[in-house]
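Note sheet for the following structure.
Missing here is one protein chain; the remaining ones are kept as they sit in the complex.
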Amino acid sequence: MTTADSISERKSDSSDFFPKPSSGRTQRFIEKGAEIIFLLCALISIAAVVIICVYIFAGGIPAIAEIGLFDFLGGQRWKPYNEPAEYGIFPMILGSLYVTGGAVAVGVPVGLLTAIFMARFCPAPLYKVLKPMINLLAGIPSIVYGLFGMIVIVPIVRNLAGGDGNCIFTAALLLGMMILPTIIGLSETAIRSVPESYYEGAVALGATHERAVGTVVFPAAKSGILAGVILGIGRAIGETMAVIMVAGNQARMPKGLFAGVRTLTANIVTEMGDAGGLHYDALVATAVVLFGFILILNLCFSVLTNKKPKEGKSK
Amino acid sequence: MPETKISVSGLDLYYSEFHALKNVNIDIAPNEITAFIGPSGCGKSTLLKSLNRMNDLVEGCRITGNVTLDGVDIYKDMEITYLRKNVGMVFQKPNPFPMSIYDNIAYGPRTHGIRRKSDLDDIVEESLKKASIWNEVSDRLKRSALGLSGGQQQRLCIARALAVKPEVILMDEPTSALDPISTMKIEELCCEIKDSYTIVIVTHNMQQATRISDKTAFFLHGEIVEFDETEKLFSTPSDKRTEDYITGRFG
Partner (left out) sequence: MTMTGFRFDMKTYKKHPLSFLFMLLVWIAAALTAAVFIAVVGYVLIKGIPQLKPSLFAWNYTTDNVSMMPAIITTVEMVGISLLIAAPLGIFCSVYLTEYAKRGNKIVKVVRLTAETLQGIPSIVYGLFGMLCFVTSLKWGYSLLAGCFTVSIMILPLIMRSTEEALKSVPDSYREGSYGLGAGKLRTVFKIVIPSAGNGILAGIILAIGRIIGETAALMYTAGTVAQLPENVFMSGRTLSIHMYQLSREGLHTDDAAATAVILLITVFALNGLAEYIAKKLDKNKL
């Protein structure tokens, strides 16, 4: 015990002013306890994903088994109120794909070109106005977009194309607008992170500003841009409220650009309130399919963003 | 009072694979200023940091050998917070916390359990006076410490270190980020307080070592080449490599 003695002796002669520190053991105990609490909090997000998966899959997969995988995914008729009921979600899968595809066709070109503009063309004073605008676009609640679609886009489409205006085209247009900020944000960051030397190299060879940006800078940023597009697709396929307000929601095979359509998300929301038994479970199973799409997109996203960037080491 | 304040024996230190300190032995005497000099990457800062176990923060750092403070092994037999209270540190770049001047100084004492306002007030004033910065800041103790100049910030950091009443103060190139006048003030400060503290200073600046230190250790490639009275080391070095270094032939 000589060392312990000498410590306490040292304490007594040097710290006349300081109260005796709490014993090392208590201190260590508190520190360790805190670390464990922090660790538990960190594990919450893992637990959340696991529990969500368990609930959704446990609720949905038995229903899929009961309906039959092929009849469920491939069935073209969704008639939960018929006798016997039919639960084919193929129309909704197609609906989601068409609407999302349309949103990509609208949102991606405009979004990418805007991102290029923001990163490489925008005069500084304009940037100060445009950048907050784009940030705010991301903050507008989807329900507000939905209202805008309902009272502005739908009547316009109705007048131009006939029908009642609630259709694939309207939904795609609205979703295209909604995914703009996602695509612009990530792509702009990706374009900005391309080393200046790429651009300089191209211009030094006599390329115009546009050519340098379009053929050298933009392609160099492609993995970041792709990640942005994927995130945009994820947002479009998962969007619910705005879509149900403008898509018509008829559970039938899509009949054309200007005909009504129901997406997977809309299927869940519109019928969840008054469903029971197998119908309810079939709706959860719809979410399983949706979840599947999202997980695939997420996987693509993490593969793209975690990939070590080959570019950037150019000096 | 023993003639050795800190004793290092057979110290080896590795950063992952890199062998940063090789069999270092040194005895640091109380109430003196000991300077560590040597070229960049020679291990002088590393040794300094192992004297109050700041190296514990570095991942992959392994240490073997003994470091004792007044005869007690600081790695085995001493609580780390207790060690650091007694062996304070001043860093290369002034690092005041983003809070008021008062709270910066009071942070240490509060950490070690002092809560009474009047006690804290006393400590703050006393520490700032010792660090010769009281006159400059006494009227703005509640203002952010980040508003001070670089030299003032560094003296504030010294005051902050003094506030926990340490016995040893480690200084890691404390003036390398400062202008000559601030540097001079800090050097004067070191000489003023050395009667009550043991000071170990790492410096790039050999003039600084000659100006303020009593003993100097010259480091090269993780080893102590020579350790002697400052005057002797700079006038008649016994090792060829020391001579080369102090006459500016390399480094």
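A and B are the chain letters, set down in written order, and residue numbers restart from 1 in every chain.
Criterion: a contact is a pair of C-beta atoms (placed from the backbone, for glycine too) under 8 Å apart; a residue touches a chain by one contact, two chains touch by 3 or more.
Keep in mind that this is a model prediction, so the values were computed, not measured.
**Student:** Check the options A:116, A:247 or A:261 and report the residue that touches the missing chain.
**Tutor:** Of the listed residues, the one touching the omitted chain is A:116.
**Student:** Would you write out the residues of chain A that touch the absent chain, in ascending order?
**Tutor:** Per the touch rule, chain A residues meeting the hidden chain are 27, 30-31, 34-35, 37-39, 41-46, 48-49, 51-52, 55-56, 59, 109-114, 116-118, 120-124, 127, 130, 132-137, 139-148, 150-152, 177, 180, 184, 196, 199, 203, 208-214, 231, 234, 237-241, 245, 265, 268-269, 272-273, 283-284, 287, 290-291, 294-295, 297-298, 301-302.
**Student:** I need the residue numbers on chain B that touch the omitted chain, in ascending order.
**Tutor:** That gives, for chain B, the contact residues 52, 54, 57, 59, 80-86, 88-89, 91, 93, 95-99, 107-108, 111-112, 146, 157, 160-161, 164.
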